[in-house]
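Every protein chain of the complex appears in place save one, which is left out.
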Amino acid sequence: MNDHPVSMTVNGRPVTVTVPSRESLADSLRYRLRLTGTKVGCEQGVCGSCTVIVDGKLTRSCLMLSVQAENAAVWTIEGLSQDDALSPIQEEFRVHGALQCGFCTPGMVVTALVLLSGRSEPPSREEIREGLSGNICRCTGYGPIVDAVYAASRHDLTLPYGMSESGKSSFVTLDSSDPGPWSLPGDTPPAEPETSDRARTGRGRGSRRGGLGRLKDMFRGGRPVGSGPGDE
Amino acid sequence: MKPPVFDYYRAASVDEALDVLDEREGARVIAGGQSLIPLMNLRLARPEALVDIGRLEHLRRVGVVDGSLYLGGLVTHATLCGHPAILRHAPLLAEAASHIGHQAIRERGTIGGSLAHGDPAAELIACCSALGASVYLESSSGCREVPAREFVQGPYSTAASHNEIVTWIRIPLADDRRVGFYEVAPRPGDFARVGAVWCSEPENDKSTVALFGSDCGHMSIELGGDGRAADVLDAVRASGRVQGGLVRVVEAAVKRSMPTEFHE
Partner (left out) sequence: MIGSNVARVEDPSLLRGEASFVADLIDAGTLHVGFLRSPVAAGRIVRLDLDGALRSPGVIAAIDGDTLSRFAGALPVLHTPDPTFVEATGFGMSVPSVYGLARDRVRFVGEPVAAVVAESRALAEDALERIDLVIDEEEPVVDPRAALDPQSRQVHPETPGNKAAWIRFARGDVTQRGIVVEGRYRIGRHSGVPLECRGVLGAYDARDDRVHLWTSTQIPFLVRRAVCEALGWSEERLRVAVPEVGGGFGPKANIYHEELVVAFLSRRLRARVAWIEDRTEHLLSSAQSRDQFHRTRLTVDGEGRILAYEDEFLVDIGSHNLWVAGVVANTAIHGHGPYRIPAFDIRGTAVVTNKAPTSQYRGAGRPEACFALERTLDLAAARLGIDPIEIRRRNVLTSSDLPYAVGLPYRDGKPIVFDGHDFGATLETAVRLVTESRKRVDENDAGSEDSNPTGVGYAMFIEATGRGPYETARVRLGADGRIWVHSGAASAGQSHKTTLAQIVAEVLSVDLVDVRVVSGDTDLAPDGIGTFASRTAAVAGPAVHRAAEELAKEIRGRAARLLDCRPEDVTFVDGELRDASGDRKISWVDLAEAHLRGGVLSTLPFPDVVERFEPDTVTWVAGTHAAVVEVDADIGRTRVVDYVVVDEGGRAIHPRVVEDQIRGGVAQGIGGVLLEEFEFDSNGQPKSVTLAEYLLPTSLDVPDIQVHHITSPSPLNRLGVKGVGESGTIPVYAAVASAVDAAFQWSIHMDATPISPRSLLAALENDS
């Protein structure tokens, strides 16, 4: 059980790699797909140099197994600048001296991109410092990086290759609320909350049937969320 | 380091996951992996098999039913930070989750994973204790509900058996609830050294203060409706868990997390 084919899209292109279950997404990107722009600095998720975008979300690729990336849309630093042109964020990094050795740079740029995308208002310098605080840089003292991201945020950001026509990112979604039919009162009635068959049927029954059983009953009654007392 | 060899199962349903857990004693559940994979990358955790429950989308749901807020075990910390239902009904969780690591960690780390891992520094465990939440554990024998306060039994040790999965967390709602949160960490996002969560429900005439942190571990203190910080600190000192200079830090955390209506 140790050679898993994993199909995903990477920088907009479909790929399939066959990997042992223990191989990290970082290692697969770097060694199988030769996308060595993503770096590995700690394998603990602390330094941020392995940061990529998976299904629109910032991800520490050293803490994700490749097998977990089945059907995922992955974007790395290589996907951010197409042909010879640098994206606006990369250009601002250059202008502001936001890199010296360059090892943290791919992770910083990817993090900055997600930090800036989809916001209604540009962030303050403090917000930028906070947004970047999960990415270690050992060379610059961070000042120039904050300057670069601040300058980038004032642009009308042309988001890189892969954007859908509507202008909404086809790969970066910052809506951190999980979609779900239970989200709010007034939404369409939800599907039933699933419990395992065994829990439902009580096969090899344990201590109590518990609240989930009750939940199921309520939904069988077709009661939509928000129809209880106290909800508007 | 690279992890040792293990088998990998991607569960398409909770039943499938439970099957594997029943069959293989050396199997562990993986969801976001943000706690487990770092340990495996040090070869400190060496499961023979991983059961990935990350595709069980129904466990990502959030909803209010019958006076309780239900969170699926796979609800991520990022969701806790921004989901409207959380912000409305349990803003304490949003505040606590914002202290966990950084954005990338929060996008994959889950509340179920946090509970199941049982880290002494886990903010969400303390929040669940303070809120009087309960944890649903499913196994092939059925489903049982364990009060959050009893769920974590020691560092990295919980009431869950090897073949149980945390599927839901239930938080009873209360209109008059007053909450507060404060944590002391070396840098923002680091594991908390000391932290405190206050939750008071005047209508029920009770308050709970839950401590957490790598320096003091999980500890729940029940007070009456007009509980005072001094009572909390007495209880902490009496427990013998906190000594020396740390007492001052615990004191600061307790006072700074106290909702404003309270007295020292």
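The chains carry the letters A and B, assigned in the order they are written, with residues numbered from 1 in each.
Criterion: a contact is a pair of C-beta atoms (placed from the backbone, for glycine too) under 8 Å apart; a residue touches a chain by one contact, two chains touch by 3 or more.
Predicted, not measured: the structure shown is a model, and the values here were computed from it.
Asker: Tell me which residue among A:46, A:74 or A:116 touches the hidden chain in the full complex.
Answerer: The one listed residue touching the chain not shown is A:46.
Asker: Go through chain B and note every residue touching the omitted chain.
Answerer: The missing chain touches chain B at positions 1-5, 38, 42-43, 184, 186-188, 190-191, 245, 248-249, 251-253.
Asker: Which residues does chain A use to touch the chain missing from this display?
Answerer: 20, 22-23, 30-31, 35-44, 46-47, 49, 76-78, 81, 86, 90, 93-95, 97, 99-106, 109, 128-130, 132-146
Following the convention adopted for this analysis, only the chains that are shown with their structure count from here on.
Asker: So how far apart, in whole Å, are chain A and chain B when each is placed at the average of its C-alpha atoms?
Answerer: Roughly 22 Å separates the two chain centres.
Asker: Given the complex with chain A, which residues does chain B contribute to the contact?
Answerer: 1-8, 10, 13-15, 18, 30, 33-34, 37-38, 40-42, 50, 52, 54, 58, 60-68, 70, 75-76, 78-79, 81-85, 101-105, 107-108, 134, 136, 138-145, 167-168, 170, 173, 175, 187-189
Asker: Quick check: in the complex, which residue numbers of chain A touch chain B?
Answerer: Spelled out, the residues of chain A in touch with chain B are 1-2, 4, 20-22, 24, 43-45, 48, 51, 57-60, 62-65, 67-68, 70, 111, 114-115, 130-131, 133-134, 176-178, 180-185, 190-191, 193-199, 202-215, 218, 225-226, 228-231.
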